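Notes to accompany the following structure.
Of the protein chains in this complex, all but one are displayed in their positions.
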Amino acid sequence: MTRKPWQGRFSGKTSNILERFSQSISFDRELFPQDIRGSIAHARMLGERGIIPKEDAAVIMDGLEKILADLEKGSQPWREDLEDVHMNIEALLGERVGEAAGRLHTGRSRNDQVALDFKLYVRETSGHVARDLLKLLEVLLKRAEEHFGILMPGYTHTQRAQPVLLSHHLMAYFEMFRRDHAEFAFLPANMEECPLGSGALAGAGFPIDRMMTARELGFSTVTRNSMDAVSDRDFAARFLFNAALCQIHLSRMAEEIVIWATSEFGFVTLPDAFSTGSSMMPQKKNPDPAELVRGKTGRTIGNLMSLLATLKGLPLTYNRDLQEDKEPLFDSAKTLLGSIEIMAGLMDSIGFNTRRLTEAAEDPLMLATDLADYLTLKGLPFRNAHEVTGKLVALCVERGCGLAALSLEEMRKHSGLIGEDIFGLLTPEASVAKRDIPGGTAPGQVRSAMEKAREWLETARRG
Amino acid sequence: MTRKPWQGRFSGKTSNILERFSQSISFDRELFPQDIRGSIAHARMLGERGIIPKEDAAVIMDGLEKILADLEKGSQPWREDLEDVHMNIEALLGERVGEAAGRLHTGRSRNDQVALDFKLYVRETSGHVARDLLKLLEVLLKRAEEHFGILMPGYTHTQRAQPVLLSHHLMAYFEMFRRDHAEFAFLPANMEECPLGSGALAGAGFPIDRMMTARELGFSTVTRNSMDAVSDRDFAARFLFNAALCQIHLSRMAEEIVIWATSEFGFVTLPDAFSTGSSMMPQKKNPDPAELVRGKTGRTIGNLMSLLATLKGLPLTYNRDLQEDKEPLFDSAKTLLGSIEIMAGLMDSIGFNTRRLTEAAEDPLMLATDLADYLTLKGLPFRNAHEVTGKLVALCVERGCGLAALSLEEMRKHSGLIGEDIFGLLTPEASVAKRDIPGGTAPGQVRSAMEKAREWLETARRG
Amino acid sequence: MTRKPWQGRFSGKTSNILERFSQSISFDRELFPQDIRGSIAHARMLGERGIIPKEDAAVIMDGLEKILADLEKGSQPWREDLEDVHMNIEALLGERVGEAAGRLHTGRSRNDQVALDFKLYVRETSGHVARDLLKLLEVLLKRAEEHFGILMPGYTHTQRAQPVLLSHHLMAYFEMFRRDHAEFAFLPANMEECPLGSGALAGAGFPIDRMMTARELGFSTVTRNSMDAVSDRDFAARFLFNAALCQIHLSRMAEEIVIWATSEFGFVTLPDAFSTGSSMMPQKKNPDPAELVRGKTGRTIGNLMSLLATLKGLPLTYNRDLQEDKEPLFDSAKTLLGSIEIMAGLMDSIGFNTRRLTEAAEDPLMLATDLADYLTLKGLPFRNAHEVTGKLVALCVERGCGLAALSLEEMRKHSGLIGEDIFGLLTPEASVAKRDIPGGTAPGQVRSAMEKAREWLETARRG
Partner (left out) sequence: MTRKPWQGRFSGKTSNILERFSQSISFDRELFPQDIRGSIAHARMLGERGIIPKEDAAVIMDGLEKILADLEKGSQPWREDLEDVHMNIEALLGERVGEAAGRLHTGRSRNDQVALDFKLYVRETSGHVARDLLKLLEVLLKRAEEHFGILMPGYTHTQRAQPVLLSHHLMAYFEMFRRDHAEFAFLPANMEECPLGSGALAGAGFPIDRMMTARELGFSTVTRNSMDAVSDRDFAARFLFNAALCQIHLSRMAEEIVIWATSEFGFVTLPDAFSTGSSMMPQKKNPDPAELVRGKTGRTIGNLMSLLATLKGLPLTYNRDLQEDKEPLFDSAKTLLGSIEIMAGLMDSIGFNTRRLTEAAEDPLMLATDLADYLTLKGLPFRNAHEVTGKLVALCVERGCGLAALSLEEMRKHSGLIGEDIFGLLTPEASVAKRDIPGGTAPGQVRSAMEKAREWLETARRG
């Protein structure tokens, strides 16, 4: 056991079980790059402002750079007896540069230090998610472009509803993930504010230059209230929410892959590289990646709930409860990045069984809406048109045939407005072609949507 | 029981228990203003584009305006036998304008209609929350301005830490709610996209003008993919998250009020108008509004959980599960608006016991940091300064006195760096004055923060 | 506005917005039967013990009986200006029996009163759920009995795995809901303890007889600590958990119905009485009840989250936060009872397409395990048997044929252990017959499981 930075006042020593229970080094080591960069910026500023001797600042910065390099290489082990990442790095610095190390903590508290480290981490990780989402978006767009023209059934209530283009279906996911990209790429206001300088709660008691460190660390400004700054974890909660929502989108796509990969649907063939077998049933080819992505949605939602429940009812300012902010966030970040990568890999290599899709798109009942629309355009109020169509559909179900197989005479028994021209409309191609408005599934609209998406993607990728 | 809009194909009738179980009119009636405005915009466009006769459009719009007026007056009862708000309004329209009513549904499905209604509702409610938050912000700023100069203890771990200004403490909450205001005032991308025209899933089959209706309804553009548009509830999930986070902020303030109102703290006096008594204990004055606000945080978190769990794993496009999107949102909106109002009322009228606050601010142990800082400025590394101070504090605790009560000699036994000038520093006023950096609690900084907040608030209020 | 029971000490009056915000009469009126029965028991005891005059007790009990009758008939309106159900009933009693009413609150506080009312409610509702689950269990067992002998594919990973009996599949749900029944029928320890007599927090100050009221109300004993008794809501949290888990089981069955009702699977035909149509697509027959049950799972999970978050971190004893315990519980109870009823109705009338099920069961790849088991029994280690089978399966997939279509010679190329006897094993009937152990899908085992289930159900129904 090691001397604590706050031992001065205490006569008894900390219980071993508390040591174990309260340590965070087993997980907050993840923050070492942020912690060191924050300390370098702080040291530079202390030197520049003459709060500590310039030479000490230089020695500290140099020591920190070396520690960073060693940690990145993995050549520097962690000491479990030092409770957290901050103490570990401070101890390393002490070993390497001696007494000057003691000056680094001037004008800083662990409360603003950890707020800074964590906010830096969330900013950077948001950027990684945004970047990886672009890869998934590229895959979806590419597959949509490749399969342009293929028809398939569109579903509502998981029932066949109307024919659509496979590309249109894939582009629906493109839109979902584009929204997620926007959320992760966008930094809300408090992510732009550097908390360093807030001290333990009341503000640093030294004439430090907050804007100088903020700018060095990539923030555009500083937090406006020290008490808020050390207790604010909104940025983490927001990340957790964005992650849960994005994972929910992934779970929806995963659910469709699971359904499409059944023998009964047979819409897709799973690539060997992205499916697994069974230890007992040699014939199985299971959509495990999709199931895992769907299953892991639970943990991203759980992580969000975890932090919200922790924050509820906490008085100002810093409370130790806040130590519980990190693990859920690290876990959601890892889960989400892994899930995006897996789904990008899966969607990139999955085989679309275009014959099965096309055949299914020919289910004649899916053309009922077109008949109803036809009647409406001929002047029948929509509700009556719906009624007439419903009766003709019932007839088809009874006979096991499609609408186009009914004779004109039979149709006209239900409505005299039906003419010969109806037959040209009762094909899936005609049905799709008719939905020719922005956002609709008509081939021209879908092509245009893909072109704009391609353009947007190129721009987004450049940055 | 009434004929369903989709009865055509069915021979059996719907079970009574399903009627009851699946109805939504008991709660989605809340959407009537949005539903009618959406229908008016749709009818106008249908007429303008010649999709339905212009006279029919006029008749429909006129009928809808009257229905809207009657519903707003409360003079038009709802029919529980019609499953939802859309069917109710369509039936009312039928009664009033006859056959023309049947043309309103041309080029529209309940799927894009409900997506529109709900998005309009969430947009408007976000605006209401933002507006009400400005009232709470005004109260907090006003109270901070009124009490400028009053000292109190600042807490970490609910332990006295360093003296701060009461105004600084109140302004910490100002910052929290300013962030909430930003979130509610800001409409993310998909809130700017009108879903009308997406049809059931594949896009409307009529040459409707989507931009025309979008603009009339206040949207800047239209959704880009029909399949996504009818199944997207991101905007609702985001509202629920923002509401939960804002309520968590309220719960933190509420927790402090509860603690401050104890006999032991005695920092505030509850106004009669915002506290309640006990049926059994005549002397009690309970902080019920604060407790309720804190307790209601659970339901806003629960509502968020509810929608996220509902959305998880849903295949495209519309599924009836999505009917479950509304009640949690209505409930969180009502809870949050009520809680903001209550906390604004409570904070506006609560009495701050400035004598108790000031006395507590004089707890001499809170000046320990200042002693440590002093030693640091004299050249002692911060960690050693902390150690020396710790020992002097231990001495004080033993004697039950403050740091300033130690003699210079005693102090110098622990560090020769301590001089006469130390005594001028060991007052709460000096301590506060020293934290003179942006975001710190020094009076000048706090005043400046309040002035800027005042300016921002005036601007925000003008809109 | 009305005089509050605690007005004595207050000079100002309660704010209108607080009145509205803190009222609970809009929902806790649901507790009136429990509240009145609790009061009758309390009054009787007060009279018997001579704490209030026996005549007063009689008058009170008589008045309460009449109020109960009127409320049950719906002929007695509620007063919104009285904050809760307790005040409403007390006021009614005052109007009806005059001054004696004032004696009812002797030796009782609203804190133990509401704890009692709510616990009584949860006990009774648990009983209702258990009773309704028996109806669902009856339906499942009946359908399993009716369809005994029908084969279908059993799935893992939603991939066809091995043939099973439809009855076996239905009985899997029987087991799930039997567990739920056990949980709702079982009253955990603290549901057997009557909290009445705990006073506001410290115990009643009158020599009341707690066991007397407890027994009258159906409890077997009394709570052991007054401070715990008025702040304990474990029983409500446990109900919410049991409800969420049961609804999750319903959601799993609902998901299968949705999948089975697709054109692609075609395993079931939805009854008209338990499906709905589309306003736009006349051919649709949607599994709305199943989708709603699945969707409503979110709210039962959300309700559990809500109460857990509310309870977290509350100090002893009663806090107003606890008022937030009722709405989630009422909502989950209503949701669950409705969902059980709907699923019982749906499962009772759903049509199983036995031809489709049987055809699907003949998918020859599902017999691969049987081939592997055969090889194992002939002495090949299981892992090698799996490998050989895998290769033969790959051959079948390549040729688009079943295992039984391979020639003996071809098979023997991969393993000389294979003999003529293999062909008798490669049928779904043989496969099913072989799993002849308790819990397995062999017809004899399934019949025996159904017989035991029938026996258990009869016993459970008798109570």
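Per-chain residue numbering starts at 1, and chain names A, B and C are given in the order in which the chains are listed.
Following the convention adopted for this analysis, contacts are C-beta pairs under 8 Å (C-beta built on N, C-alpha and C of every residue); 3 or more make two chains touch, one makes a residue touch a chain.
Keep in mind that this is a model prediction, so the values were computed, not measured.
Within the full complex, the residue among C:Gly205, C:Gly218, C:Gly351 or C:Gly419 touching the omitted chain is C:Gly205.
Only one residue in the set A:Ala309, A:Ala333, A:Ala361 or A:Leu380 touches the chain that does not appear here, and it is A:Ala309.
Only one of C:Arg37, C:His86, C:Arg103 or C:Lys326 touches the absent chain when the whole complex is considered: C:Arg103. Screening C:Ile40, C:Leu137 or C:Ala237 against the full complex identifies C:Ala237 as the residue touching the chain left out.
Here the missing chain is touched by one residue of C:Ser39, C:Asn88, C:Gln113 or C:Ser226, and it is C:Ser226.
The chain not shown here touches chain A at positions 4-15, 17-18, 20-22, 105, 109-111, 199-200, 271-274, 276-286, 288-289, 291-292, 294-299, 301-311, 319-324, 327-328, 338-339, 341-342, 345. Remark: the residues of chain B touching the chain excluded from display are 156-162, 258-259, 261-266, 277-288, 291, 305, 308-309, 312-313, 360, 363, 365-366, 368-369, 371-372, 386-387, 389-390, 393, 396-397. In the full complex, chain C touches the hidden chain at residues 5-11, 99-106, 111, 154-158, 161-164, 168-169, 171-176, 179, 182-183, 188-190, 197-208, 210-211, 222-232, 234, 237-238, 241, 244-245, 248, 251-252, 254-256, 259, 294, 297-298, 301, 304-305, 308-309, 311-320, 369-370, 373, 376-377, 381-384, 386-391, 393-394, 397, 431-432, 434-442, 445, 449, 452.
Rule of thumb we're sticking to: only the chains that are shown with their structure count from here on.
Chain copies chain B and chain C are related through a rotation whose angle, from the C-alpha fit, is 180° to the nearest 5. Centroids built from CA atoms put chain B at 23 Å from chain A. Rounded to whole angstrom units, the spacing between the C-alpha centres of chain A and chain C is 33. In chain A, the residues that reach two or more other chains under the touch definition are 156-158, 161-162, 259, 305, 308-309, 312-313, 369, 386-387, 389-390, 393, 397.
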